[in-house]
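As you look at this complex, bear in mind that one protein chain is not there, while each of the others sits in place.
So that you can tell them apart, the chains are marked A and B in the order they are listed, and the count of residues begins at 1 in each.
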Amino acid sequence: MQEQFSRAESGGAAPGAIIHEDTTVKWFVVSSISYFFIVGIIALIIAAKFVWPDLMGTTAWLTYGRLRPLHVNGMLFGWLLAADMGLTFYIVPRLCGVKIWSEKLGVATGVLWNVIILGAVVSLLLGRNKGFEYGELEMSLSVLVVVAWLMFTANILMTVFQRKYQAMYVSIWYFMGCLLWTAFVYLTGNFATLLATGVNQANLNWMYVHNAVGLIFTPVGLGIAYYFIPRTSNTPLFSHKLSMVGFWSLAFVYVWTGAHHMLHGPISQWLQTIAIAFSLMLLVPVWAVVYNLLITMKGQWHQLRDKVELKFLMSGVVFYLLTCFQGPMHSLRTVNAIVSKTDWIPGHAHMAVLGAFSFFAIAGTYYAAPRVFGKLLHSVALANWSYWMIMIGGLGFFTTLWLGGFWQGWQWNNVSIPFIDTVVALKPIWTVRFISGVMIFVGIVMFAYNIMATVLGPETEAAA
Amino acid sequence: MDYTWPSVYFAYLFFFLMFALAVFFFVKTARDGYWGKDGEDIKYRMLEDGDQRRTHE
Partner (left out) sequence: MLRKADTSAVWAIVASLVLFFIGGLLTTVVPPMVDKSWGRPFANADPAKGPTGTLVRLNAQQQQGRDIYVREGCWYCHTQQIRTLLADTKRYGWKGVDAPISTPDEFVYDTPHMFGTKRTGPDLARVGGRYDTQWHRTHFRNPRDLVKGSIMPAFPWIVGNPQEFTALVAYMQTLGRAKDWRPSNDYER
């Protein structure tokens, strides 16, 4: 395992060893980090607009209402999902002991994905917005997403069907779950919603929004964490059976909770109650996963000092635990009456998508990119710096928004305070959020530069 | 129609249903030998298909 092979040596060695081409992985890695950087700039602009509302304020396509959907869609689909797809293309053939079913189809998926993201940038800036949260992309692009997803699904499932080893490691479970559920969740949020109106439509929309995180990013993110934590630490997973408990409970309870986005709102009380009950049950799959991953590291925590991938992975696990503790708690009616619709919520959402799932994807990219390109990582020191910048910036971001959200919630509940005073009260919060955002962005630049320098850098043999 | 109590009954029913299923599957898997020695093989195997390329370590 720890033997030092160079690429040339491994070619002839180990009879029967598979040489993975990984062209698809390369496509996804490079495009996802590019979008991470580009959309990071958008993120900074909208954070700045909270502090200086007149910034770029008289150009239609640079207003907050146009840039926010670009930030959300760009980060979710351009960076995170692309990175996750690339890592799936990396992990699945290795776990199955076979080559990817079709490298050509994979590359085509990568190209199509880039077309979609570029189309999204143009159409969203023009204000062509379907008007559904996470479902903003216009119809033609939504159809292309479905096509790309079917190509991706076919490729991965065929690889799984051809696998050399019968038993499937937990990551494969999560990837398969993600592939199947995403198809239906995405169809619900982007097509079924158009057949309904009013509250019925909102219910379908929240089912999609909740499960875009719960049944798309969660399973693929956990699949990545379940693969890279044992791999980077060279330590077997604590328990395969426990990982199955986590998977099957996730499969069952996540989809029920969409209505908790409308607690106290104009939607049937009984549906709210069901959503609350299932939101609390979310603790089961989360704690099963987190316990499994944390105990895997028992006696191995010292490895975090040397391996930047493990720093990202284990921090991601802790953020996952926290964010998935917050979720069930906000769905309680009493807590919801304070935090709902406040700045607490973006703090929570960013901890899930940036703190947990992006950390897993960054770790996976740091691990996989040098290997697929056959290079040495450009700089371990820079990678560590990127970790600390994103980590400290992220913590600043999350904690200030939680604090601000609570202020806001309490002030709103005191009707003698005019609304505008509750806006002014949050200015310091938004200033700190902007500064934290700058730190996160610097970390992203370091990460993206490090990977690009690795990709474009000298061959392994030359560097060694 | 007020659904407050039906939703509470539904939640209880659900809880017992889940509990019964959990017990059922536990017994079933124990009989099938799922809890046997080789049940955990897969987690060791995933470490073996090493990527034979040079890294910093």
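To be clear about the criterion, contacts are C-beta pairs under 8 Å (C-beta built on N, C-alpha and C of every residue); 3 or more make two chains touch, one makes a residue touch a chain.
Worth saying up front: this structure is predicted, and the values here are computed from it rather than measured.
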{"item": "Selected residue (touches chain absent from view) among A:T342, A:S358 or A:N450", "value": "A:T342"}
{"item": "Residue of A:A83, A:L271, A:I390 or A:M439 touching the missing chain in the full complex", "value": "A:L271"}
{"item": "Contact partner of the left-out chain, one of A:V29, A:A202 or A:A363", "value": "A:A202"}
{"item": "Selected from A:F77, A:W113 or A:W256 as touching the chain missing from the view", "value": "A:W256"}
{"item": "Chain A residues that touch the omitted chain in the full complex", "value": "49-50, 53-54, 57-58, 60, 63-66, 68-69, 127-133, 157, 160-161, 163, 166-168, 173, 176-177, 180-181, 184, 188, 192-194, 196-205, 207, 215, 244, 248, 251-256, 258-259, 261-262, 264-268, 271, 274-275, 278, 337, 341-343, 345-346, 412-415, 419-421, 423-424, 427"}
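Going forward, only the chains that are shown with their structure count from here on.
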{"item": "Approximate Å spacing (C-alpha centroids) for the pair chain A, chain B", "value": "24"}
{"item": "Touching residues (chain side chain A, partner chain B) in the complex", "value": "1-7, 10, 13-14, 17, 94-95, 97, 165, 167-169, 171, 227, 230-231, 234, 236-237, 239-241, 268-270, 273-274, 277, 370-371, 374, 376-377, 380, 460, 464"}
{"item": "Of all residues in chain B, those that touch chain A in their complex", "value": "3-4, 6-8, 10-11, 14, 34-35, 39-57"}
